[in-house]
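For this view, one protein chain was removed and the others were kept in their places.
Naming follows writing order (A and B), and every chain is counted from residue 1.
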Amino acid sequence: MRVSSGQPWTAWRGNIPVTSLYTAGLAGQDFLEALKSRGEITGSKCAKCRQVYVPASIFCERCFGELKERVRVGPEGEVVTFTVCHLDLDGRELARPQVAAAVRLDGATSVLVHRGLGDVAKWKIGARARVRLAAKRRGSILDIEGFELA
Amino acid sequence: MSRVAIVGAGITKFVRRAKETAPELSWAAAKAALDSAGMTLDQIDCVIHGTAPDAFDGVHMKGEYLASGSGGWGKPYTRCYVGGGTGVFAPIHAWMHLASGKFKTALVVCEEKMSSCQPHPQGAFITIFDHTTERALGPNLLWIFALEQQRYMAVHGITNEEIALVSVKNKRNAMGHPSAQLGAELTVKEVLASEVMAHPVHRLMVSPTSDGAAAVVMAVESVAKKVTRNPVWVEGVGWALDTAFWTNRDLYYPRYVEVAARMAYKMAGIREPAKEIHIAEPYDPFAYKELHHLEGLLLAPKGKAPKLLADGHFNRDGGRLPSCPSGGLLGVGNPISAAGMMKICELFWQLRGEAGPRQVKGKPRKAVAQAWGDLMQVGTVVVCGV
Partner (left out) sequence: MMEPRLGTPLSSEDFEQGKVFTESYAPKAEYAWDTGPSIGRYLAELKEGRLVGRTCRACKRTFIPPRSFCELCFRPADDWVVFPGTGKVNTFSLCYITWDMRKLKDPQIPAVIEIDGASEGHGILHLLGNVDPKQVKVGMRVRAVWKPAPERAGAITDILHWEPMP
């Protein structure tokens, strides 16, 4: 941590050294277990509010009810929106443009966001897409490799 | 201005590392509060969420992240934050929302998931020190408490044995609290035999880091009287922040707690707090802090809280003014903002006779909760009455 020199007013350099460790949570643990061991995408149904939340949730954010009913959604769905990224988090040019897509899987009311795979130019709102699973799964959202156009 | 009451309360267990995500913890406490009032989310007009540094849960814009778990979907939602003072600050914000007449009901939720912060939640606190003039010295959070405790002891001639009694009292009281992380039967000798972390602070004088959430439902008078036969009225609120130049003021006395307390007592019409208050829940992140804050709350003369404690004045059973009947942060746990809210919940249960094994006898009617935070800076105070 040094003071930049050569100016009457200076800046002090430093960082905030925190690493975060996130648990998946009660619903998240089940969601990832289903994904890891069975390759299934799980949502939670609130019959009262006519919602199916994906990933699964233990409560409905609208009525606050406890959600016990789990449903399997997908593996196909509709592209609700997408974008093509050209820069990384630090503003540097990506080697290849990447699609980020929000897909409403069949049976869900919420969208799931993940990578869009395949030819960037072919992506369209309203297109059908399907989940492609990763070859090796460990209980992570990256057990999904991304969405590919169906 | 409308009279405002607390009509329901809910809490999770306080644990070192919770399996639940932060929104799941928030929901559990918030739903429990609604259930205890026999109310549903659609009867809530606004939501106040109190949560401390984003660095603990590791999600920035933490207020937004926690909105859904706090019942904030589609509702006017406010996140407030003032360090450890947050848990008592949140109901003050709710009071303002309701007393103004703008809203009739509020759900007030406080949550913290400190275990996310690696390698240890303590590490997130180093940023409390000035980045340019202090952090280069390699400080940690223990320094600032140890420095304050040392000053308090030196100015008044207080011994560590007198301070250790707070840990004994609170951890014992916590054995009656179903959420408690660290309830235990201890002696002063055992407290002082525990590892010296930063002299004069011993390990058993420090509250744990915790994950947990607590919540209350508040309502204006017309609604409160319909929801419950025993509303707990918010009779006084006060808050004050001292300067961040903490090395330019004398740490032996929390003057900012006194300023906040006077504001709350004045509003509540309390002229002699030491006589008129029946239960106190001062903030106790470290053992000496309870004594420090009892003095700031004008419930003991300066420097005299330790003697009163030793005389049994603050005991839950038989004491003239039970202090931390909940078991406090030392016994129940310290998920930063939820800890202060736990004290608000305790006032609610105590004043309604619902505190079970922790119940203070004699039908207590007036109680005060206080939280503290930041760089030995903030006092937030709520006075409740039935």
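Here is the rule we go by: contacts are C-beta pairs under 8 Å (C-beta built on N, C-alpha and C of every residue); 3 or more make two chains touch, one makes a residue touch a chain.
Note that the structure is predicted; figures quoted are calculated from it, not measured.
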| item | value |
| --- | --- |
| Sole contact to the chain not displayed, among B:G74, B:G101 or B:P119 | B:P119 |
| Candidates B:S100, B:S222 or B:T247 - the one touching the absent chain | B:T247 |
| Residue numbers in subunit A that touch the chain omitted from display | 1-5, 8-16, 18-24, 26, 28-29, 32-33, 139-140 |
| Residue ranges of subunit B at the interface with the undisplayed chain | 9-20, 24-25, 28-29, 31-32, 35-36, 58, 118-120, 122-123, 125-126, 129-134, 136-143, 146-148, 150-151, 154, 178-179, 195-201, 211-212, 243, 245, 247-251, 345, 349, 354-356 |
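Keep in mind that, in the parts below, only the chains that are shown with their structure count from here on.
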| item | value |
| --- | --- |
| Separation of mean Cα positions, subunit B and subunit A [Å, integer] | 36 |
| Complex contacts: residues of subunit A adjacent to subunit B | 1, 12, 14, 16-29, 58-59, 61-64, 66 |
| Residues of subunit B defined as touching subunit A within the complex | 17-21, 23-24, 27, 30-31, 34, 40-42, 55, 57-59, 68-69, 71, 73-74, 115-119, 123-124, 127, 131-132, 135-136 |
